[in-house]
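And then subunit A:
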Amino acid sequence: MSRHLPSICAGLVLLLMWQLAHLSFGLSGLPGPMAAFAALPELISDADALYDIGQSLQRMAAGYLLAAAFGISFGLLMGTSPLAERLLNPLIMMIYPIPKAALMPILMIWLGIGDMSKILVIFLGSSLPIIYHSWQGGRSVSQIVVWSAAAMGMNRAQRLFRIVLPAALPEIFIGLRTGLILALITMVVSEIVARSNGIGNLLFNSMDMALYDRMFAAIIIIAAMGYALDLIFEAIRRRFLRWSDQQDQIQVAVG
Partner candidate 1 sequence: MIAIEHLSKRFKTAAGKDHLALSDINLELQSGEFVSIIGPSGCGKSTLLYMIGGFVPASDGKILIDGRPVTGPGPDRGPVFQEFALFAWKTVLQNIAYGLRLQGKSKPEAEERARVLLRMVGLERFANFYPKELSGGMKQRVAIARTLAYNPEILLMDEPFGALDAHTRTHLQRDLLRIWEEHRKTVLFVTHSVEEAVYLSDRVIVMAAGPGRIARIIPIELERPRQRSELMFDRRYQEYITEIEGMIDAFEAAAA
Partner candidate 2 sequence: MSRDSKLLGLLPIAGLILLWGWLAASGMAPKALLPSPVAVAQRLVELLGQGDFWAHIATTLFRLVTGFLIALVAGTALAILSASSEVTQTAVNAFVRILAPLPKIALYPAMILILGFGHSSKIALVAIEAAFPIYLATYQGMRNVDQKLIWAARSAGASRLHCLLFVMLPAAAPSILTGARVALVISCIVVFLSEMMSSTEGLGYVLIDAARNFRTIDMFVPIILISALGLGLGAGLSALRKRLLTGYPQA
C-alpha cells in the first residue's frame, strides 16, 4: 500500500489539474472529470459498444500473440546468426519507423475491412519492437556461456532454448511490453482510420459530434485498458524474471 501511495497521490494531482483546466476553460469546452466519469455508465451499459470493444480486444490478442511468436523466433535468429543479422538489419531499420497503422487504408483495399486486415495491422505494429529487442537480447548473450553449453554437449537447438532464450528473456520482455502498447495503439488508430466499430471509433465519433463527455469517457476506458494490460503483463513478467536484477525497473511504455 505505502509503495503505491505516491502514485495514488500523483493520480489525484492529475485529476485535480484536469478539474482546474476544466474550470479555466469554461463550461462549453473541456468537460471536468466528474462529467466524464458520469458519462461512463451509459457507455459501458451499451451492449453493442461492449460487444465492439470485446471484438477489438480479441483481434488485438490474435495479432499480438502471432507477433510474439514470430517476433521472438525471428529476433533470436538474428541475434544468434551473424549472417541473418547482416541480411536483415537494414530491412528492420527501414520498416521500424513506418507507422503500421498507416498501412490500414492500403490493407483495407486489399483485404476488406474485416478482421483479417485489422489483425494483420496489429501483428505488423507489434512485431517490430519484439523482433528488435529479441535480436538485441540474443546478441548480448555471452559467447562464453554458449560455448560452455556446447562443451557440455548441448546441440544447437538445445543451446537456443535452454541457454539463449532464458538469458535473453529480460530484453525480450522489454520488446513484448513495447509491442503490447503498440498493439493497443495500433488497434485504436486502425479503428479510427477505418471508421469501423470499436473503441477508437467511439472516441473520434464522440469528438466529431461534440459529445465531449462521452469522448472523455472513451479516453478513460482506453486508459483503463492500458492499465489492465500493464498489470497483467507485469504479473507475468515478474513470474518469469524472478532471477533477474531487472525486476523492479519501470518499463518504457513506448509508442
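The candidates came about this way: all candidates are chains of the complex that A comes from, given by their letters.
Basically, contacts are C-beta pairs under 8 Å (C-beta built on N, C-alpha and C of every residue); 3 or more make two chains touch, one makes a residue touch a chain; residues count from 1.
All of these numbers come straight from a predicted model, not from anything done at the bench.
Every option in 1 or 2 belongs to this complex, yet subunit A touches just one of them, candidate 2. Subunit A contributes residues 6-7, 9-11, 13-14, 21, 25, 29-30, 86-91, 93-99, 101-103, 105-106, 108-110, 181, 184-185, 188-189, 192-193, 203-204, 206-207, 212, 215-216, 218-219, 222-223, 225-227, 229-230, 249-255 to its touches with candidate 2 in the complex.
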